[in-house]
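One structure, pasted below without further comment.
One protein chain omitted, others in place.
Order of writing sets the chain letters: A, B and C. Residues in each chain are counted from 1.
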Amino acid sequence: MEFFKGIDKIEYEGSKSKNDLSFKYYNPEEVILGKKMKEHLKFAMSYWHTLTGGGMDPFGEQTIIRSWDTLNPMERAKARVKAGFEFMEKLGIEYFCFHDKDIAPEADTLEEYFKNLDEIVDEIEKEMKRTGIKLLWGTSNMFSNRRFVHGAATTCNADVFAWGAAQVKKALEITKRLNGSGYVFWGGREGYETLLNTDMGLELDNLARMLSFAKEYANEIGFIGQFYIEPKPKEPTKHQYDFDSGTVIGFLRKYNLDKDFKLNIEANHATLAGHTFQHELRVARINDMLGSVDANMGDTLLGWDTDQFPTNIYDSTLAMYEILMDGGFKEGGLNFDSKLRRASIDVEDMFFAYIAGMDTFAKGLKIAAKLYEDKVFENIIKERYSSFDTGIGKKIVNKEVGLKELSDYALGLKEIKNTSGNQEKLEMILNQYILG
Amino acid sequence: MEFFKGIDKIEYEGSKSKNDLSFKYYNPEEVILGKKMKEHLKFAMSYWHTLTGGGMDPFGEQTIIRSWDTLNPMERAKARVKAGFEFMEKLGIEYFCFHDKDIAPEADTLEEYFKNLDEIVDEIEKEMKRTGIKLLWGTSNMFSNRRFVHGAATTCNADVFAWGAAQVKKALEITKRLNGSGYVFWGGREGYETLLNTDMGLELDNLARMLSFAKEYANEIGFIGQFYIEPKPKEPTKHQYDFDSGTVIGFLRKYNLDKDFKLNIEANHATLAGHTFQHELRVARINDMLGSVDANMGDTLLGWDTDQFPTNIYDSTLAMYEILMDGGFKEGGLNFDSKLRRASIDVEDMFFAYIAGMDTFAKGLKIAAKLYEDKVFENIIKERYSSFDTGIGKKIVNKEVGLKELSDYALGLKEIKNTSGNQEKLEMILNQYILG
Amino acid sequence: MEFFKGIDKIEYEGSKSKNDLSFKYYNPEEVILGKKMKEHLKFAMSYWHTLTGGGMDPFGEQTIIRSWDTLNPMERAKARVKAGFEFMEKLGIEYFCFHDKDIAPEADTLEEYFKNLDEIVDEIEKEMKRTGIKLLWGTSNMFSNRRFVHGAATTCNADVFAWGAAQVKKALEITKRLNGSGYVFWGGREGYETLLNTDMGLELDNLARMLSFAKEYANEIGFIGQFYIEPKPKEPTKHQYDFDSGTVIGFLRKYNLDKDFKLNIEANHATLAGHTFQHELRVARINDMLGSVDANMGDTLLGWDTDQFPTNIYDSTLAMYEILMDGGFKEGGLNFDSKLRRASIDVEDMFFAYIAGMDTFAKGLKIAAKLYEDKVFENIIKERYSSFDTGIGKKIVNKEVGLKELSDYALGLKEIKNTSGNQEKLEMILNQYILG
Partner (left out) sequence: MEFFKGIDKIEYEGSKSKNDLSFKYYNPEEVILGKKMKEHLKFAMSYWHTLTGGGMDPFGEQTIIRSWDTLNPMERAKARVKAGFEFMEKLGIEYFCFHDKDIAPEADTLEEYFKNLDEIVDEIEKEMKRTGIKLLWGTSNMFSNRRFVHGAATTCNADVFAWGAAQVKKALEITKRLNGSGYVFWGGREGYETLLNTDMGLELDNLARMLSFAKEYANEIGFIGQFYIEPKPKEPTKHQYDFDSGTVIGFLRKYNLDKDFKLNIEANHATLAGHTFQHELRVARINDMLGSVDANMGDTLLGWDTDQFPTNIYDSTLAMYEILMDGGFKEGGLNFDSKLRRASIDVEDMFFAYIAGMDTFAKGLKIAAKLYEDKVFENIIKERYSSFDTGIGKKIVNKEVGLKELSDYALGLKEIKNTSGNQEKLEMILNQYILG
């Protein structure tokens, strides 16, 4: 059965095309810096937003209704598998990501739930074989069910912790079985609502314990994918422990988990924490923790996770720039953790939205590659910090001096001469690269 | 010479007093939980806002004019010493804090600047002896002068780094000489304006180097006070590296500085980072890094550091609660990093403002002490997390289980029963303690 | 059938009571400024949050489950009527508010839906007669159903406008039948998602048309209750047309509707627009448009409508102060548009939360009444602006001068002397009134 009738494989037609169902900038086989576009970008479909989302918001019911919505739960789950793979094939997307709960219905007992999962994983496996599409990462949803009202790893209820552990175990097994190249922890309820009833110390220790347990079990079963933490500051809980890259890296260091985890950076989570997308990528990069990316965009004038499809060329350019500077993706990729606007109710909108996101990142990659090749910013930075390459600067870097020597040096200085930061010029140059 | 003529020593007159120049709640000798109020609170005057501030803002000139403003720089500096100590005596404040630049005028050369500093430190020392008032902490201002336009420890200019180092050395020596119980780093320019010209990795490494140099020099000269970092997220630079407690603790761990530094938490910096004051104190507390406090409040509907005198009873109560839970201040105290509103132009306003802040914290202490004694929240928390004291919970905490055992346990669970978080009830109880 | 077994009528027990199910400050019959507390406060139960809410959020399913949740739609609707009135009786709440959709299930056709409504309105009417409880205001939900995806009055689809009009007509008729003293428009979808596809001019004209139609129909059927607009800035749509008080008042003036509508001010909507609750009340008050109040509170560190039960004494005091200054409520009252935290899952939490809110406003009223009686702020304000009572100031106010006369006057001034704003002193005095 074909789910997206009337929509053919989306082809690259170039920037002048008037065909809304074509790529204007994404040309998967085009070689950029010696690598194919598609290998640079490693686009992934998010199972949840794409196949289970419906446009609901806190003030309104489902607006987006798909053909599979009327089926019974297991049939619906199977239809979604087929629809998802058809969708990826038509877009030429080679990866996907999922939570356990996205792919199969929960059940009254864990046992039954796991059976449901296994049944659907069979279907997914078949489709993966048929199409060659790969699993970028798996994860477990430990935030939607009411059981996790007080958290999963950071719950006050040991039974709930155990339940979460069981889900992680199962999701890890599935991810391994499907050859997933990574596994993500996003702590949707790992935070607090009010400090008045919260033992923050115990909760954080327990969070670290859950991560250790997961890593140990992965070793046991031979899962060699990369583990990731996905930072987010303050939704749904008032305070989420994985606030931002800086916080998460500090947390991992505290519990000696920093060798075992990298970060899955989401654009909209960055802005909710008061950072740019590029900032979060940069922080991860300089700590050697840039793992994977959730590609979307937020609305910085709104205070919640809008998870919009990314269509801002500045963001995609600077993100791809950081990724290129990091040597490109290894296990990670660009997962569209993006959802259709509530009012984008047509099936075609799914395609328009992915095309918009893929084109924006493709064009961003091309611009970033040019910036990278021309060493536009790198040369400026090299020059700007060159006083640390020789003389007193070098001694500082090598810690061959202390306050005393530095003070003596400063006392001997005739004048201090700073150079301009030239921010406006740099923004102008960036614009020239973007606008052509 | 008396600077605040007509204003006598501010006395405690109780909550019914109609005398605006009296304390309504702050009764310094009153014993709370076995310790005098003044020993719990350890109020400090901030030299800068109190003695050098003038109500300027980005859109307007000085509005607050003091009698010393017409003097020449060194005379003005000396008058401020006298005025400051008179002010503290009249308020019964036993500590103060300062930046090098607050106390003496900068000069054309470092040498001259240091001479100016020494001359004023002599005056301060005399006043300290005369009054018994102590130095809570010292610091160096490495952000106002144009020299630090690109940062001090994180500058791109090695000469500027050296200059900053010289200032830190001098400020450390002064702090030691004045028996300061601590030394603070607030990195007013340690951040970036745009990533396009920034080598974040080098900048952070250099920041850590400066901190190491300071610690080493302190050891060398026998300064045994506590070192602090003061987190702040995004002012004046677009991104300040010491974003919040979580970020700073992670940074200190990365560079093995976490044993040498604690945090100086500022209320308004907490809210600018998207956190409550209590949150930042809690994070510091559970990491054993709660050092000292900058007492003020911000306006959460405004996006900049308003540094208002703290008059919110919820904030002062919950702050004092965290401090009591931490065992009270050791080297630290409550420094009023608070400035008069631009329109509070009278000399009396200085007193009103400090009285307002001191009373708010005094009343907050009394309420917090009652909450602490009654174990209001502690008992609730103990009960709430009790499932981790026995059975499977205890095994989790002791890491005697792994995913497999937890999964087996979860598969055997009949049902999961969560208890209510009772947030509204807890807020009601808190109100009862506050409102009497 | 009793829904809240084991919970008796909530009684006033005073501020020392340890009984969580008692009022500490709300003493309904106590006379304040010549009027009973309950007449000042006019508390109302919100039908939606109280009876249909379940703790859902964008990341999680229902956590709060009531006994009626398993019944079929019409039986559930009837049970809610009984439960709601039992709840109000036990709390001594004398008013309620509802949307059409809260009380009866929607149906496939409008006709059927209206029949459902009528059937439930019969039940409500009976309970109102039995208990004496009154309807504060009614409204129509024109935002949850997918039909309103592009708005109701501001939709791009004329059929949807008509549907909305039919709902308003019905809701008006119900409100009249139940003797409601008001009718509210909250435009949950009256805004836009993107300007790229929006005809803002037509949408606003149509919004005004809907309001005119409603007013005309009210006149026709003899509904004499007060009409209100409830401002909110940006949720659920990116931009809601009824942004804040200032915007709404301007809109009403533009379309000559300012005589027919007042405002229903919600605390959390105020803060989302960047204003304090008091600000919005003040703006409404000075424009003679303060109608009714949605009592809740938001979290100013979070960017969405948290609709928390109001437990902040500053907010309730200053709100009641504005209401007293406005002469007290006329047709309006204090509706608890507040919802339980997702983790407050017990039936008792409903009571705790309302008690917390009612006590906070009762105490706020008492403090505000004292401020009002003592003319604390009024005397200060009178003095502060007294230069406009005589001389040149009076001439300005009377427009007896122009720029020329004023310039001549200014040229003749020797000096300008401003007085202090004394903000910190005023905050201290406010604290004294609050803390006793």
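Please note the rule applied: a residue touches a chain if its C-beta (ideal position, glycine included) is under 8 Å from a C-beta of that chain, and two chains touch if they have at least 3 such contacts.
Given the structure is predicted, the values throughout are model-derived calculations rather than measurements.
When the full complex is taken into account, the listed residue touching the unshown chain is C:Lys169, out of C:Lys82, C:Lys134, C:Lys169 or C:Lys330. Here one chain is not drawn; of C:His40, C:Arg66, C:Lys262 or C:His279, the residue touching it is C:His279. When you scan A:Glu29, A:Glu373 or A:Glu424 for touch with the missing chain, the hit is A:Glu424. Shown as candidates are C:Val149, C:Val184, C:Ile229 or C:Ile434; the residue that touches the absent chain is C:Val149.
Interface residues of chain B with the unshown chain, by the touch rule above, are 55-63, 143-146, 148-150, 188-189, 193-194, 234-236, 238, 272, 299, 301-305, 341-343, 345.
For chain C, the residues in touch with the chain missing from this view are 109-111, 146-147, 149-150, 156-163, 165-166, 168-170, 172, 193-202, 204-206, 209, 212-214, 216-217, 220, 233-234, 239, 243-244, 246-247, 249-251, 253-254, 273-276, 278-279, 282-283, 286-287, 318, 377, 380-381, 384-385, 387-388, 391-393, 396-397, 399, 401-404, 406-407, 409-411, 413, 416-419, 421-423, 426-427, 430.
Touching residues on chain A toward the chain that is not drawn are 15, 20, 24-25, 271, 274-276, 300-301, 309, 311-314, 340-341, 343-346, 348-349, 352-353, 355-356, 359-360, 363, 418, 420-425, 427-432, 434-436.
Methods note: only the chains that are shown with their structure count from here on.
Each chain gets one centre point, the mean of its Cα atoms, and the points for chain B and chain C are 39 Å apart. Centre-to-centre spacing of chain A and chain B amounts to 36 Å, using the average Cα coordinate of each chain. For chain A, residues touching at least two other chains, in rising order: 146, 149-150, 193-194, 234.
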